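One protein chain omitted, others in place.
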Amino acid sequence: MSEPLLSIENVRLEFNTEQGTVHALRGVDLSVGKNEVVGLVGESGCGKTVLGLAVLGLNPMPPARLLDGSQILFQGRNLAELTPHELALVRGTGISMIFQEPATSLNPVFTIGDQISESIRLRIQRQRNEDKSTPSSSEIDEQVYEALRLVRIADPERIARRYPHELSGGMKQRAMIAMAMAAKPSLLIADEPTTALDVTIQAQILRLMRDLMNEVKTSILFITHDLGVIAEIADRVAVMYAGHIVEEAPVGQLFAEPLHPYTQGLLASLPRLSDLDREIKQLPGSVPDAINPPSGCSFHPRCEFAREECRTESPKLKELKVGHKVACYLY
Amino acid sequence: MSSQTLLSIKNLVKHYRVGTVSFLGRRFGHKQKMVHSLDGVSFNVARDETLGVVGESGCGKTTLARTMLLLTPPTSGSITFEDKEITKLPKQELRKLRSRMQIVFQDPVSSLDPRMRVRDIVAEPLVGVGEKDRAQIREKVRAMLERVGLSQDALNRFPHQFSGGQRQRIGIARALVCEPQFLVLDEPTSALDASIQAQVLNLLRRLERDLRLSSVFISHNINVVCYMSDRIAVMYAGEIVEMGPTREILGKSSHPYTTTLFASVPKVDPSHRRADTEIIGEQPSPVNPPSGCRFHPRCPFVMEKCKSVRPEQTVVNSNHWAACHLLTK
Amino acid sequence: MGLLKFCLKRIISIIPVLIGVTLLTFLISRVVVPNPARAWAGLKASQATVQAIAIRYHLHDPLYLQYYYYLRDLLSGDWGTSPVNSQPVLDNLTAFFPATLELAIVAIIIAAALGIPLGVYAAVHQDKGIDHAARLFSLGTYCAPPFLMALLMQLIFSYWFRILPSGGRFSPLYPLPHKITGLLILDSILSGNLQALGIALIHISLPALSLALLTFGLITRLTRSSMLEVLRQDYVRTARAKGLVERVVIFKHALRNGLTSIVTVMALLFAFMLSGAIVIEYIFNWPGIGRYAVQSILSLDLPAVMGTTLVFTLIIISVNLLADIAYAVLDPRIRLD
Partner (left out) sequence: MSLFDKTELRLTGVYLLRNKLSLAGGAIVAAYLALTVVVTLTGKFLLPYDPYVQNFAQTLLPPNSAHFFGTDDLGRDIFSRVIAGAPIEAQIAFVVVLISLAFGGSLGAFAGYLGGMAEELLMRITDVFLSFPALVLAMAVAIAIGPGLTNSMMALLVVWWPWYARIARGEALAIKNSQYMEAAHAAGLRDVQIVVRHVLPNILMPLLVYATLDISNVILTGSILSFIGLGAQPPQPEWGRMVFDGQDYLSGAWWMSVLPALAIFVVVLAFSLFGDGLRDAFDPKLRRR
């Protein structure tokens, strides 16, 4: 594989709360290649959102802190070591992010056009080394409309003048995507971008993102709890459980031949229209507490194959087949 | 009506006002906006049957749940429970009836009073029917908790000490403690993770079978509704557009909305990525629903007639019907 | 809905409030008072005067008629006559109003100029040393009784260091600036009278500083808490995610939203400030309606007290109205319904 665009190595992150230290990320390795959609899937509290935010340094620190040895390599730099100001310069034009709730993620007091133009100005500002001319505001407006057209908004002039509360949920999410893409980032982190949307709107947004991938060549780290969405959009999938990546594989392989007992359990627990007669299987127990995670493999209390070593030692991620890694003592 | 029918709803309508136009405002002729949350919904629920109701947010499915149980009075229409019309019942009699028809709510956090212990929460419907015998209450609560898979030490704890899945079990125990015949499940697993959802779904299936419950299962999650239900009703903008046995609708949907809705569901299978049957636009505002067929602004097969004439229910196959002009063409 | 329509609707909506307010002041001055005629005539008035007052204010009529006359008198500018100085109350109030307005404006400028930045700073550095210091200091000034603030100022700057006058609005030894607005500072500037400006500034400094310090605590607290709320919002995270530097995130995206919620409590702030002004004006012998109120209370002058009550309340109602309109300008969501 060629040099990855983003390479996350041994990222560990904790934050302190009243109840104790939350071990949110416990040594995560993950990479995103150029023009690739990597799906990051896991249940609530597994650390997937924290990981997305950690890449951009958006977890409030304190209380959150990255532990020593955490590396987030992007364009030859370790983002974990940058100052807050240097990190701000990477955001937007280097890596951008969109969020789950389009309703609260757009600033209510500025128009959609205002908020998109901020991204455009930022990009122009940072490119100015090559080009000394400052664009006029009508040129910026034109680029705002262009950004809105990119996300299939038919009447950009009208929408640009609207405030977020005047748009529907689907339109807001389109505007969010337009805003993120306007800065032309090399990587887009999408944190549950379709979860708050209805299924027909979700289909529209997923298709839009897939089209955008082909048109503007952006890589996407797509974070979701929904395996169905992952199956629709990702090239490669990483499954997260209790602050660890437990399995990583090309999307076809993961769904056809899941290796980790957690992935298997997760897939078996979903009711499917294609197979309604099948009784869904349930994983016993509940998601572990991030303050007092289980010893050894975090999944062992819910795992039917748990052995002695699973209780004491944490398995490492091993590559079993080309591109298919799993962290489990069964293999 | 056959004796197989437990609950029957006819032409249920629920409109309500939005915005707070003050008393003075009303006097000065401010127009009150009306939300058309339910517009003429009819169906029967047979004994031992699970009817699924599916639809996107704002289609009126939660209003249906609340109106069906008369937690909010309907604007018009009738509800018959065990051959008895219940919309006009006096308050006292309605209260007595409540123990027979119960509900499980979506949000396991806000549906449990944070200041009450689990044993008091679960005992609530027993208090409602006027059960005074404390030992009897304690015994029933204990048995029901065991039935939903919670241990006895849950009795004295408070809701916030439980995980989402456990809280939903508490909610289920509360709904079932006075042995109702009929249960409304309003998005009971929507707030839960996949692995926990499976636990709750299987629990519900087992309880429905063991207790011979009739139920209405409401959700926006099509996979879940289809898994749980014998029959399903598809709602759009306050109306049921299609209704029939689950498998039949899955195999041969007759309303264009049903077709696109089911096609939009991700398949959990990367080798069968969704064909590009994309539905345009979004659900209309319930304040100002479109004329004629409410789906016409988004329908790929729209005809002139659809814009003005409201389509009638058309039988497709024994107990499968849809409301679409395409079927009567 | 347009902004204009919103404003109109909002202005119409204060009519019932005004009716309620006048009804309440009416009840206080005609019903709660044990002997209204005596109270309005003054304690030393003769029986004949009391009778005359009873007739003038229609005190023998049924209450609803009395209220009608009360309203009619208010609207026609007859707010009663002070039995103490025998002058119409409304004349006194208009004469004293500019001084209070000037004091309030200067104080709020000082308080906002110090309090808003400190509040923002404390919120951004939550739970650090500076935040604790700011919280404690603002709580301290918020909890200080206004007379403590004023007396300490007077004691330190007038009696111990003897650098600032202990009271009054202007020196009697110099001519007043040409009256244009009635606000001495503004009038001095407008007429280019630097000497008068200096004198006015020296006199206003202590009362304004006392009042500003009192208000400062509240402004800092309000700013801090609303900024903390805003900084938690998703759109602030979005602003960071799209690459804006922290300065822009805080001063453009966060503060704009934070200010809207500060605007909504403007009336509260003004009510707090006016209460402080009543005591501070009295201690610094500042010739405003606050001092007039205290003097009227001390001489048990009911018409004057009711007059000041109405003026203060009208100020609060107008501030509330302006704040709502400002809020609608700042936050597009509010115009919706």
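By letter and in written order, the chains are A, B and C; residue numbering begins at 1 in each of them.
Everything below uses one rule, namely that a contact is a pair of C-beta atoms (placed from the backbone, for glycine too) under 8 Å apart; a residue touches a chain by one contact, two chains touch by 3 or more.
In this text, all values refer to a predicted model and were calculated from it rather than measured experimentally.
Q: In the complete complex, the non-displayed chain touches which residues of chain C?
A: Counting over the whole complex, chain C touches the hidden chain at residues 16-17, 20-21, 23-25, 28-29, 32-34, 39, 136, 139-140, 142-148, 151-152, 154-155, 158-159, 166, 270-272, 274-275, 278-279, 282-283, 293-294, 297-298, 300, 302, 305-306, 308-309, 312-313, 316-317, 320.
Q: Counting contacts across the full complex, list the positions on chain B that touch the omitted chain.
A: 22-23, 66, 69, 71, 95-99, 102-103, 105-107, 110-117, 120, 124-125, 127-129, 158, 161, 171, 174
Throughout what follows, only the chains that are shown with their structure count from here on.
Q: Comparing A-B against A-C, which pair counts more contacting C-beta pairs?
A: A-B is joined by more C-beta pairs in contact.
Q: What chain lies farthest away from chain A once each centre is taken as the mean of the Cα atoms?
A: C
Q: Suppose each chain is reduced to the average of its Cα coordinates; what separation in Å results between chain B and chain C?
A: One centre to the other, that is 54 Å.
Q: Can you work out the whole-Å distance between the CA centroids of chain A and chain C?
A: Chain centroid spacing, chain A to chain C, equals 51 Å.
Q: Taking the mean of the CA coordinates per chain, how far is chain A from chain B in Å?
A: 33
Q: Going through chain B residue by residue, note those that touch at least 2 other chains and give them in order.
A: none
Q: For the complex, give me every residue of chain A touching chain C.
A: 56, 58, 84-85, 88-94, 96-99, 101, 104-110, 118-119, 122, 163, 165, 176, 179-180, 183
Q: State the interface residues of chain B toward chain A in the complex, per the touch definition above.
A: Within the complex, chain B touches chain A at residues 56-57, 163, 165-166, 193-199, 201-202, 220, 222-224, 226-228, 246-247, 250, 260-271, 273-274, 276, 278-280, 282-283.
Q: Quick check: in the complex, which residue numbers of chain C touch chain A?
A: Interface residues on the chain C side: 233-235, 237-246, 253, 256-257, 260, 330-333, 336.
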